[in-house]
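Below you will find the structure I want to go over with you.
Only one protein chain is missing; all other protein chains are in place.
Showing chain A:
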Amino acid sequence: MWRGLSALVTRPASAPLRLCARCSTGAESLVPGSTIFALSSGQGRCAIAVIRTSGPASGLALRSLTALREPPPARSACLRLLRHPCSGEPLDRSLVLWFPGPQSFTGEDCMELHVHGGPAVVSGVLQALGSVPGLRPAKAGEFTRRAFAHGKLSLTEVEGLADLIHAETEAQRRQALRQLDGELSQLCQGWAKTLTKALAHVEAYIDFGEDDNLEEGVLEQVDRDVRALEVALSSHLRDARRGQRLRSGANVVVAGPPNAGKSSLVNLLSQKPVSIVSPEPGTTRDILETPVDLAGFPVLLSDTAGLREGAGAVEQEGVRRARQRLEQADIILGMLDASDLASSSSCSFLDTVVAPLVAQSHDSGRQRLLLLLNKSDLLSANAPASSTALPPHLLLSCHTGAGMDALLQALKTELAAVCGDPSTGPPLLTRARHQYHLQGCLDALGRFQLTTDLALAAEALRQARRQLSHLTGGGGTEEILDLIFQDFCVGK
């Protein structure tokens, strides 16, 4: 019944094995979005990564990737070669497990793929799943919520669920911020803006076009904008499949007032001279990031400009970037000069950065903070620097190395919490989600036609916008109405 594995392996990758999934017209494809997938193993280096799906199209996904005609026996592992359903390109040899509902984690049909943990493999499999009709990346906590909805979790098991979802949402938000940082973010925001305006103008035509005098040529402009957007999106998607750099690992950001010794710490932790160190305040201006391995965890360590007001224009830009990077951090190493705690820049840092973080420290999914007091060697033994008013902190000296062991120990605990949590959405998943929604947006734009049925045309734009809003936020009705009333004089 099953085709031999060898037969599959010998088949040339260039010849697609199956119909391109997006073109197939299976019954499952009619109900999009009902089956979800996610990487369920944690971030960081691991030999095996586990990818899960849940929902009615799980079986289809399994068949599409493995070329099995029938699902394997329930709840037993078998080894298969995975291929991309569209290109036929081999992805990995994987352990495949099939859990037909209701006897599964979520109560729905589920499938698990245990693949080799390398980023290329995981990324490839996630993208392959995204191309199967009816599959979409899971939202935060969606697996657990489905399990809950199907009565698979007891109430006590669900106690922590809200916290987990909150953590996931927060982590995904920060992850998305990182991913959408810079150019890509601007691209997405720009597309979203174009699309929202196009939709608003079509909606205006529907709701007000008859009696109110809208300007001539609005719809023609919409058509031009949508076509241009289609071109931009598809060329981006073609590029993105190759080049985009993945920044893997926990984001650890060193921040603090100028001259606290942040750069010295970064150099110590990375064991190489990443940052220029000088006694002059404001030496570091741009973000300097370096990938390091701390206690076995992959970390992206960022050195930032000292936070202070009123410096020169270049330094202020550095300060702005530092604050932006703080937003994206998983762990913040807040650094102060122990001998200079009373200075205005120290106080300001304690008030504006440390205090809010400490205030939300009971919050799950929060940003983690380690407060460090550097230059302990400058303190005289009989004058303890730490006043009782300070939140919990570590005393160290980058100069003598005193306190470094305690810092590494504390960092390890925090990193374990950040990286060990399977939910923190590694960039691979973010990228898969990103591509999934951009592709969905592009597909919807393809359905946009300025035919006589403007309601159908608007529907295509609505779907496109909904996909994009997963990446950019926004997307409500009010946004559309605001644009309509801003651009047109309508209403009686």
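Heads up, the rule we're going with is that contacts are C-beta pairs under 8 Å (C-beta built on N, C-alpha and C of every residue); 3 or more make two chains touch, one makes a residue touch a chain; residues count from 1.
FYI, contacts and distances are computed from a predicted model.
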item	value
Per UniProt, the name of the complex member that is left out, chosen from "NADH-ubiquinone oxidoreductase chain 6", "Sm-like protein LSM2", "5-taurinomethyluridine-[tRNA] synthase subunit MTO1, mitochondrial" or "Vacuolar protein-sorting-associated protein 36"	"5-taurinomethyluridine-[tRNA] synthase subunit MTO1, mitochondrial"
Hidden partner chain, touching residue among A:59, A:85, A:124 or A:141	A:141
Given A:74, A:120 or A:206, the one touching the chain that is not displayed	A:206
Residue of A:120, A:378 or A:489 in touch with the missing chain, whole complex considered	A:489
Contacts of chain A with the absent chain, listed as residue ranges	30-34, 139-141, 145, 148-149, 155, 158-159, 161-163, 165-166, 169, 203, 205-213, 451-456, 458-459, 463, 477, 480-482, 484-485, 489-492
